[in-house]
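With one protein chain withheld, the remaining protein chains of the complex are depicted in position.
First chain written, first letter: the chains are A and B, and each begins at residue 1.
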Amino acid sequence: MSPLFQFDDIVGGYGEVEVVRGVSGQIEPGRVVGVTGRNGVGKSTLLKLLFGSLPLIGGAVRFRGRDLKGTSPAQRSRDGISFCPQERIVFDNLGVWENLSLMQSRAAVEDFAVFFEVFPRLRERLRQHAGTLSGGERKMLSFMRTMSEGKTLALLDEPTEGVQQENIDHMTDLVLQARHDQRSFVIVEQNIHFLENVADYLIVMDQGRIVLEGPAVTIKRADIIAHLGV
Amino acid sequence: MAYFLAFSAALVALVLAIPAVLGLYWTFQLSLTFLYAIVAIGIGICWGQGGFLPLGQGMFLGLGAYMSGLILVNYSGSAIIWLLLPAAAIVPAVLAWGIGLAVFRGRTESGPFFALITLALTLLAFQIANTWNDVTGGFNGLRNIPDLPGMDGYDARYYFAAGALVAALGLAAWLINAPLGVVWRALAQNERRIVFFGYSTTHLKATAFAVAGFLAGFAGLLYAPQQNLVTPTLSGFLISADLVIWTAVGGRRSVIGPPVGAILIGVLTTELRDRVTVWEVIVSLVFILVVLYLPNGLVGMLAPLQRRLAALAARRPKPVEAPPPAHGGLAAPALGVDGCHLSVGDVHILDGLSLALEAPSIYCLIGPNGAGKTSTFNTITGELKSQSGDIRFDGVALGALPPERIAKLGIGRKFQIPSVFTELSVRDNIHVALWGTRARFLDLLKPSLRRWQTPVLAQLRQRYPFLENDAEMAGNLSHGERQILELAMSLVAEPRLLLLDEPCAGMSAEDSQIVIDTIHWARQTLGLTVVVIEHDMALVREIADHIFVMHQGSLLAQGDVASIQADTRVRDVYVGITV
Partner (left out) sequence: MDPLILTQGLNVLFAVTLLVIIVLGLAVVFGWLGVMNLAHGEFIMLGAYAAVFTNQHGLPFILAVPLAMLVCGTVGWLVERILIRPLYARPFDLLLATWGLGILIREVVEAFYGGGFHNVPVPVAGAVDVLGASYPAYRLLIIALAAPLIGLMLWWYLKSSTGARVKAMVGNPELAQAVGIQTDVLARNTFIFGSLLAGLAGVVIAPLMSANPYMGLDFVITAFFAIIVGGLGSVLGLFVGSGIIGGLDSVVSAILNRTTAYLLVLAIAVFFLWLRPRGIFSRV
């Protein structure tokens, strides 16, 4: 049986600039793959290539055994892949509630209770425009939107950037719970603590390539830091 | 050159022969068409060069025509008309200039809102002309306007209009080929970028609009005595829109495109309107197709021919040594950022940032995503204004200065994504940077500036041979070459402080090394201070004399490479332990 999600020898970038230069990996149901590396090594670009926001120059992406070539991001979302981008992460011109219920028009506030319990700030600001939220609050809203979609696979780009430690802990719990429910994740992160807590498998990138990878338990933190290194 | 002379001679002969060959009707029709062509030239300057669309040129045409008509009606036979008539072109020019200054001030965009404002203003002009009976004659207009002295008869008016058109073409050709034209085209492509070379986009755009206002007023000045009649429709919206259509169909980007469009459609309409019932349908279809597929209009289709002619005429002009930058001193002065706060809503972008650049050297600015590095550059260069705190450069407080003034003080920057002007040649790109800190506004009218050369430029050309091929369009360069071109542009401006945002982003290892060498070279030869935002620590180790580490909008640590590497707080923010 083929894996849930598989990408082979991904090459791509912006225009003629190749940022990702041959990255492969795969993921099974209920697993979390963490991708880390310094700024600018191609992690975000990799996620955009996987989701189809950027065109592939080379390689292939498969979901449930089917080649996603020619499938638009909107279609991938309908097929069961969530994407939580790093930039322009929420609809600034919509309210918090509209951001959450945009594609779930029948939803009631109570359907999001599990999230509001841990992010009560957002519940207080349901009617407020998302553009007026702080950076951390927007991050949580974006994370919450992605998690509440309940899709089989979610691609998260730096979910903890600018988020307080307390809320990072809540995010950890929510991802672990979803993993328990057989949902899968590819998470790009620079926060190694977070990744160590949620990921089964780690990929470290540099210069658009994988420089270190393996099951999370086998990879030493010092080795990762050497690659993140200052 | 011989071809050009022969072609021009043939054209002149044709224009001169028309009254004799085609007779009265066409002489009359063409005289009017020539005036519209003059207005269209002005639209071409705004829209084809400056990149903003005037949708209400009728107001200036009408203003000029009414003024001219009133002067002629009231002072006919007196020599005083020669003193008064120029006002019919100058007043519209001044009005356009004032409107331009008012509307463009404080906005670095030329979106459709300007077009809608001019549209509303021309509706206003029409309404005034239509109802101010005492002065304009209201709906019936000014009638029985006397001829200009000595201009009675259709042939005389025709030759006069043709002469005026040639003069207008000459003015437009001069402006478009002058440095001013180059800067206009750069502005149309990337308005935000040229501000940081030291240009005031408000003045540049207002000037283009004033020239267009002048040409429209000038055409109006001639219109009144030529037609002996001025009615409100002349300042209306429909004629304004038609003028834009003619400009687009002819080709807004070239000197001759707009008048070719005006004359061609004018002549064909005269000829075909009554014979082909769907003539207007055809014109609108052609217009839509031009908008969709031919941004350079009909004349643009001749571009290959023009390029060949240009290549025949091409000779390398003798270089002229450029003066030093207006800010004078080469010695890098100190920059002090003291307690800057900048927040948008609840988000603190800069949170009490303080840093000081004392001695000329290479500083690196590092920090995790969202630390505020690029915002620091934006604040120093005046694009963002900090809400509190103080930034001083060479003792001058930068807080209240607009970006172009800060650029003129000698602070240059290079953007992360190369933002060269892709539709300009390599030479023009470099010159835009060169003029920014050296030329005063009126200097931009002198053609000799296009031959400027500096020792720094000569040395850069030696280092990067592709810069020698200066007729190449920047859009044809590779990504790496564009990065280097933009770096070269920053350097020829000879700033005293240079801010580089990820100068090696997306470059191969070899290209990166070339950029690093150039930064070292510039630092030594020009004696300037360089601040580099960089993520690649290998690169930082290679170039940095001093490192600033930013985190959450303020300075976390600073020091040399070794001390930063030993700093545990720095390592912690990079691996995600929030301090």
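Keep in mind that, in the parts below, a residue touches a chain if its C-beta (ideal position, glycine included) is under 8 Å from a C-beta of that chain, and two chains touch if they have at least 3 such contacts.
Please read all numbers here as calculations on a predicted model, not as lab measurements.
Screening B:7, B:113 or B:441 against the full complex identifies B:113 as the residue touching the chain left out. Checked against the hidden chain, the listed residues B:280, B:358 or B:560 yield one contact partner: B:280.
Contact with the omitted chain, checked across A:11, A:60, A:94 or A:211, is made by A:94.
When the missing chain is restored to the complex, the residue among B:70, B:89 or B:121 that touches it is B:121. Touching the chain that is not shown, out of B:186, B:244, B:299 or B:322: B:244 (per the contact rule at the top). Taking the whole complex into account, chain B touches the unshown chain at residues 53, 102-103, 111-113, 115-117, 119-121, 123-124, 127-128, 130-131, 237, 241, 244-245, 248, 277-278, 280-281, 283-285, 287-288, 291-292, 295.
Although one chain is not drawn, its touching partners on chain A can still be listed: residues 51, 53, 72-75, 77-78, 83, 85, 88-94, 98, 101-103, 105, 129, 131, 145, 149.
In this section, only the chains that are shown with their structure count from here on.
In whole angstrom, the spacing between the mean C-alpha positions of chain A and chain B is 42. The residues of chain B lying in touch with chain A in their complex are 345-347, 366, 368-370, 478-479, 502, 505-506, 535-537, 564-565, 570-571, 574-578. For chain A in complex with chain B, the touching residues are 13-17, 19, 38-40, 86, 131-135, 137, 158, 160-162, 164-165, 189-194, 224-225, 228-230.
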